[in-house]
Structure formats: structure tokens, C-alpha cells
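With one protein chain withheld, the remaining protein chains of the complex are depicted in position.
What follows is subunit A.
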């Protein structure tokens, strides 16, 4: 993956507007967080291949990281801490945020076809 280029990503997000889109949204601090540090909590969530439709999409820069918000008819999709991007299989937009050790902390991925499950 490479560092996010905001204008490019905004263009790509716009291409998904008003279409049926498969989404992968995830955040994690790893399965061993509280094993390694007993004061830490294990926190994580992911949803994969939910089919959604949004009518507005925006990516915003805040210091070194980016946030993305997708406005649906009756709700929102949101991800914070994004830093890197890639187009996978010519059509899937992968956005992710990594820590200093290269570990994934958050990801938001959009595609018109389902992700492998």
C-alpha cells in the first residue's frame, strides 16, 4: 500500500456514490493486547461484504491521518486513522491505517463485487 493521496481517493470514492457497494470495515488492536499488557483491553470489530449504498462520500486529512465518512439514506459509515491505500484487482479500493510496526489498526474497503469470504 502507499500513503493516501487525498484528491485521488476523493475521486475514487465519488465513483462508488449511488451504487450498490460491498464494504469491509474493520478495527482491531490485536487478539493479544490484554495478554501482553494486562491494563489494555482487546477491542475489535469487523463487517465484511455488507452491501450498502451511499449518496455522499468524503475523505478528510487531519495531521498525519485521514478520516472517511460515507452518508447513506438512513445512516453513516465512518473510519478514522487511515493512512495508506491501494487499488486491488483493478476495482477494489483498500484504505487502511497502520501503526509504527506496520500492523493494521483500521481498514475501510469498497468494491462493486464481493470480497473473498
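Structural remarks
What we mean here is this: a residue touches a chain if its C-beta (ideal position, glycine included) is under 8 Å from a C-beta of that chain, and two chains touch if they have at least 3 such contacts; residues count from 1.
The criterion applied here is as follows: contacts and distances are computed from a predicted model.
Taken from the listed names "Bacillithiol biosynthesis deacetylase BshB2", "Formate dehydrogenase subunit gamma", "Spore gernimation protein" or "Sporulation protein YqfD", the protein name that UniProt assigns to the chain not shown is "Bacillithiol biosynthesis deacetylase BshB2". Think of the hidden chain as still there; on subunit A it touches residues 1, 24, 26, 28, 30-32, 35-36, 38, 44, 46, 84, 86, 88-89, 92, 94, 96, 98, 101-105, 107, 109, 115-117.
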